[in-house]
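Left out: one protein chain. Kept in place: all the others.
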Amino acid sequence: MVKYDIPSSSERSEDKDTEWSVVKPAAFTYHRAYDVNDTIAQLAELGPDAKILAGGQSLVAMMNFRLARPSALVDITRIGGLDFLAKDAGGLRIGALTRHRTVETTKVDGFEVLSKAARWIGHYPIRCRGTFGGSIAHGDSTAEWCLLTVLLEAWIVLQGPRGRREVPATEFFHGFFMTAAEPDEMIVEVRFPRPAPHAALTEFSQRQGDFAVVAASARLDLAENEILTSRIVLGGVGPQPAVVDVDLAGQPANEETWRAAGEAAAAQVDPPSDGHGSGAYRKKLTATLVARALAEAAA
Amino acid sequence: MTAWVGARVPRKEDRRMLLGRGRFVADMARANTLHASFVRSPYASATIRSIDVSAARQVEGVLEVLTGKDLGDPFLQAVLERDEFTPTKMPMLATDRVRFASEPVAVVIAEDAYAAEDGAEAVEVEWETGPVVPDIAAALEAATEVHSGTGNCLVDLVMFDDPALPGIFANAPLTIEATFRSARVSALPMEGRATLAEWDDRDGQVVVHTSTQVPHQTRSGIAQALGIPERSVRVIAPDVGGGFGQKCVVSREEVVLAAAAMRLRRPVIWVEDRQENLTASVHGHEQEYEVTAAFDADGRILGLSADIRCDIGAYSVYPFTCAVEPLMAATELPGIYKVPAYRARGRGFATNKAPTAPYRGVSRPQIVLVMERLMEKAAARLGVDAVDIRRRNMILPGEFPYTGVNNITYDEGSYLESLDLTEKKITEAGWYAERDRLREQGLFAGIGFSCFSERTAYGTPTMSQRRMRMTPGYDTAHVRMDPSGEVIVTTGTSGHGQGHETTFAQIVADQLGIHPDQVRLRQGDTDLTSYGWGTFGSRSIVIGGGAARKAAGTVAGRLRKVAAHLLEVGEDDVELTQGEAGVRGVPDVSLPISELARIVHFQTHQLPEECRYGLEARESADPPGTFSNACHAVLVSVDPGTGEIRARKFMVVEDCGVIINPLVVDGQVRGGVAQGIAAALYERITFDQEGQPTSTTLMDYLVPTAGEICPIEIHHLETPSQFSENGSKGMGEGGTIGAPAAVLNAINDALAHRGIEFDHIPVLPEDVLS
């Protein structure tokens, strides 16, 4: 499992061995890979303290604070052929090196939720540099792509020395920047099995572009005004994207349903407290944001 | 003669900044420059058992590691000459005890910043942690002392104590008791602190290029801490990326860098990183007020009593001391309102947190918030209109100059006019209809006002009342015309974004009848300028600009004398305008000013004695201070689902007397308001109970962006000041002073129907939903 230190202040303050204030990364060796097999071979040779460097929008910030101290980086940004969105047998495949900005500006029928949700990712320059696969590998519990892969029951496609394997997103995120990827494996693409025309993601942060305090995503299958199936996934309420156990099947698609679903979702979560909000506040946000995500999904 | 004063002149500073050719300290590192990184305490309170630098010295690229002992334990001590004040020593590098997390204990000097950080990591410090005083409550309890023997209260001033107050409170139709709080915040200039020090063998000086607002005070601080004469220190402020008060005190790191450069005889640079800027640099505004106020049945205030407690952190900053906030608050709380009876006690409490220093507004955001909330509370309780109650209490036209219960004389202002105009403007702009519309959309919405004045340009007549051992206030300008008729002006003020190169040139150009492009301002260099106090406290245009105007006026007199001699007319008939010395009423007779300058320098023997030998003058200004004023209004919405509070529209009617450059004034207002909105809604420096900083990155300390700050509409009134050479009043802080109260009042207006009322800032989304 890939493990990063947590970039939250509270964690740092417990780490009394670290003197204050570093912003320059610790030394590492830099390696460039030109294809996937090359990456895997280099990772194997460099050992478990080596990390993959893609867009670097999370990793480099953590390295600047020396919260992440990989011994080596394998830069995969020059690998060709991993920057794509491809319709495939009703579903969608997204290459690991696809920039957030590309997803934002590419409208795919049935997957509009992806381009809309991309707007919530950081800021424009972050979206121009950060990659889809990098975000999944980082595994932040509030990250939009992590939530949506769980919501849409996507498959994370990994390649490693033992070959290629697919892990369901629902089993991929193990909490606080830990994922099912082994240190010698690389995410090559993400496969969304079926469209989700009625899906939405919404979130709240005090300041535009910040990590969500709480993020809520919802997917519905609708027949006229009746809900056939529903799925709700939350971020910011626990160490990994949280699937809410609320089944709206058979209920009417209306405000009352959304409000009740929000309340029900809030009742299920026990979010942590930090400087951006207490657990109690996150529960209230959950109720509001779930209702809003459902309403947007149904619209 | 006001061809340029008042004109919307684009700034001289812009071009180099836009081309990427500004010169900030960090841009000055050369190939042989060494880089410093500070080893800082991970604990808020600890005894230093030992510091082992041996491993750090072995780190590749590290040249030197220095502790306080190595440097001879230099310290600074800021002093207020009052019995109610307890001075404390601030070591430049802590040697035996640390009093806040991030306090520096050693400096590592290496060939680059990366190696310096590697070295800092390798320094082994043995700590013995001690009990922590995390806040004012713990400081009051005094079970633990930040400085032994002080009881944690470093300043305790009862400024006024009207004996009639208990009777007034007992008998008044309305008595209000309330507590107000404002969070600790950071000024957060975009350029953090930065210093490059180098020894100059030619001049026998240590030259300290540093990002400061106060070059001369920094020179004094370095000289005092290191025990060397001031002439052996030269402080130069190059382009400075904002300050807002954070750079108006002397930094320990500046002294350490100077000492290191003197030892190593190599240039050494330190560029503060953002974590240091948030944890190790100074903070401000952490205050609480326990207030009692009495009103009559019509809403007129009868009496006011305030217990003001400021969390000043671990040390008294140099040279202002930790009294700067409590003194300001206790002295100026009544503000623009006619308070007949007043009591104020202002205290500063030491805690195990970074020291506080003047941050834009200095206590006035808080005192305005207190008064504006009191007005609204009284209005609500008495059924009086919340805007109108201010009119019943404020100093009105015809009452100026007004001397208040706090012994302050308020010069002419437009308190009523600015409120009237604000109300008119927001009504015309449809704010009330917009508020209704937002409410129909399911949001809570409210409109809030804030009326205030801002005392600016404190000269020594005013500053001396504080009794600081180093009393700032005056400033001196030198104006020198060269043989081509162009001018160099020096000033002891030190602009860092306020556009002084432009506005000083406008003032001087008008005096001399030349173009501002012919005037160059030299500032921020202790070898080139007379001793001066730098740029803070909305002082520069009135004091520095005032001195420049006087000096330019003296030079203009010389020019007129020369012209009168050459043109054979009376001095009083000579007019300097558009580059020419002309004769009043005689359009065809004139001499170019450049020709006068040429003759004075190159053929001075042809002139009578009193016209010879150069064209220069040095003048000082030291005014008593002058009040600018403004009224702010803001429309906010509150999302009942998330608690999100958004400022949607902001209106400012301000009066800073004679406007030198409206472009610059508007920029100061907008930037100030943005910082005020930030303090009201977003920013707070936080700690846990162990005194560990928990807002150490810009992910946690929420400086608002263009996505949060709304458009700000500005209207001007101009009531010239009689206490100011050019009629101007300072205005650098007003935006930050008035905005928090307006935002807080608007939030309370929005939430009134829910019976919720807040008296603290920032108001967070979570507060709304609690």
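First chain written, first letter: the chains are A and B, and each begins at residue 1.
Please note the rule applied: a contact is a pair of C-beta atoms (placed from the backbone, for glycine too) under 8 Å apart; a residue touches a chain by one contact, two chains touch by 3 or more.
By definition in this document, contacts and distances are computed from a predicted model.
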Name under which UniProt lists the unshown chain, selected from "Predicted transcriptional regulator", "Nucleoside ABC transporter membrane protein", "ABC-2 type transport system ATP-binding protein" or "Carbon-monoxide dehydrogenase small subunit": "Carbon-monoxide dehydrogenase small subunit"
Residue, one of B:57, B:82 or B:274, that touches the chain absent here: B:274
Sole residue of B:471, B:498 or B:590 that reaches the chain not shown, by the stated touch rule: B:498
From B:27, B:639, B:718 or B:767, residue that would touch the chain that is not displayed: B:27
Full-complex contact with the absent chain, from A:91, A:110 or A:209: A:209
Residues of chain A in contact with the chain not shown: 23-30, 53, 56-57, 60-61, 63-65, 73, 75, 77, 101, 123-126, 128-129, 208-209
Missing-partner contacts on chain B, residue numbers: 10-11, 13-24, 26-27, 29, 60, 112-114, 188-192, 239-242, 244, 271, 273-274, 496-499, 663-664, 666-667, 670-675, 697-699, 703, 705-709, 711-712, 735
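Operating definition for what follows: only the chains that are shown with their structure count from here on.
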Chain centre separation (chain A, chain B; CA means) in Å: 43
Sites on chain B touched by chain A in the complex: 37-43, 101-102, 113-114, 117-118, 120-121, 123, 125, 273-276, 279-280, 641-644, 681-682, 686, 688, 690, 692-697, 699-700, 702, 704-705, 707-708, 764-766, 769-770
Chain A - residues contacting chain B, complex: 7, 9-10, 12-13, 16-27, 65-66, 204, 206-211, 275-278, 280-281, 284-285, 288-289, 291-292
